[in-house]
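For this view, one protein chain was removed and the others were kept in their places.
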C-alpha cells in the first residue's frame, strides 16, 4: 500500500477571489478533503469514526506554504500523508500537485488533537488507530 | 419598535470571486447574519433558542434577486423582516441596501421549518414565538 | 445526447454547520459546479468562454427548495439542465439527487445575464450559444 493518498480536485468559481486565483483559506478545505480520502484509502471513513467512537480530530495547528497560484477550473491533486502519529495527536501532511505530479502548488500540514464530543482530549480509538497507521 | 432590523456589513475579500464581485452564494450567508440580528433586536438570540428548546429553523426555501453587484470592501446594510409567521413555518425577507438606503443591491427571502434535533417538524416554541412576533 | 448533465459530489466537512447538515448556501456552490460541468458536457469550458469572449454569466436570480438534509460525506449527484435560453439571459435548473437518482435532496434554478467585464449586458457569444444549446 502506498504511504500517501492522491485525490483529484478542481478549483470552483466560489473558491476564487478578485485576484483571479484561489483564495488562500480554501487550501485548508482541500486539505480536509484529502484527510477524509486518506482515511477512506486506509479502510474507514472519518464520519464513521466520529459516529461510532465519539472521537473528533480537532485541529490544533494548520500551516500552508503557497508556491504557485491555482486558477479557476484548474485540476490538481491533493496528496495526503500521515506525518506523525502519537496517542493523542496526529499530524497530516499535504501537497497540492499539478496533474501528473510535475508541479507543486502548495504544501502544508495540520496537527489534530483527539477529543470527545465535549472537547476533552482522549486516546485515539484502537480500531481506527490500526487502520490509520496500517497496523503499525 | 420598527418592523425590520438593519445590520451593517462589509464585503470580505474571501467573498469575492474572479469576476471581481461578491460571489452569489454569499448573499445567503448575509441573510443568515440578518436573521440572527433580527432575533437579537426582538430580545433573544437564535443560539439561545436552539440551545434551550432544541428547536431548529431548517431552511426549506431560499431565494435571491440580484440587482447590482457588490464589490470588495463595500459597505452595505442587510435589512431583515418577518414576512410570515405560521405555527410550523417562518418566512424572513431581506434587502441588501447601500449605506443610507438609497440603493438596493439584492432582495430575497427564506422559508424555514421548525424542527427538533432529529429533523422532525415541531411547533415554534411559545416563548420565542412571542418575542419574534412582538407578542402578536 | 442527454438533455441534462449529472455530476457526482460529496459533502465536505467545511460545508456542514452545527445543525449537523450541509449549510444552505453551499447548495448554490454545487449548482455552480453543475453549471460548469454542463458546459463541459456540451463541449466547452465556462472558463474558456470567459477568457475568449469576455462574456460573463452574472447571476440575476437564484432559488433553491430543500427537500431533505444532506449530511457530511454523503454522495449525491447534481443534475443540471438548460431551462431557458434567450439572447441575453440563460436559466439553468438543478436537482440534487441521491446516488441512483432515487431521492431528491433539493432542486432549484439560477437566472444569468450575459455581460461584458464592466457589467454591461451583451448578447450571448454565437459560438458558445450553439454549443450550449446543442446547435438549436
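Should a chain be cited, it is by its letter among A, B and C, assigned in written order, with residues numbered from 1 in that chain.
Methods note: a residue touches a chain if its C-beta (ideal position, glycine included) is under 8 Å from a C-beta of that chain, and two chains touch if they have at least 3 such contacts.
Computed from a predicted model, the values in this text were never measured in an experiment.
> The complex has one chain that is not drawn here; which of the drawn chains does it touch?
A, B, C
> May I ask which residue of A:56, A:92, A:105 or A:124 touches the chain that does not appear here?
Here the residue in touch with the unshown chain is A:56.
> What is the set of chain C residues that contact the non-displayed chain in the whole complex?
13-14, 16-21, 23, 25, 72
> Applying the definition given at the start, please give the residues of chain B touching the unseen chain.
Touch set of chain B with respect to the missing chain: 12-14, 29, 32-33, 36, 45-47, 72-73.
> Determine and list the chain A residues touching the chain excluded from the picture.
Listed in rising order, the touching residues are 19, 21, 24-29, 32, 56, 58-66, 69, 110, 119.
The rule is short, and it goes like this: only the chains that are shown with their structure count from here on.
> If you tally contacting C-beta pairs for every chain pair, which pair wins?
Greatest count of contact pairs is found between chains B-C.
> Pick the chain whose C-alpha centre of mass, unweighted, sits closest to the average of all protein C-alpha coordinates shown.
C
> What chain lies farthest away from chain B once each centre is taken as the mean of the Cα atoms?
A
> Hey, how far is the Cα centre of chain A from the one of chain B, in Å?
33
> What whole-Å value do you get for the distance between chain B and chain C if each is reduced to the mean of its CA atoms?
24
> How many angstrom lie between the centres of chain A and chain C, each centre taken as the mean Cα position?
27
> What are the residues of chain B that contact at least two other chains?
Residues 19, 21, 25 of chain B touch two or more partner chains.
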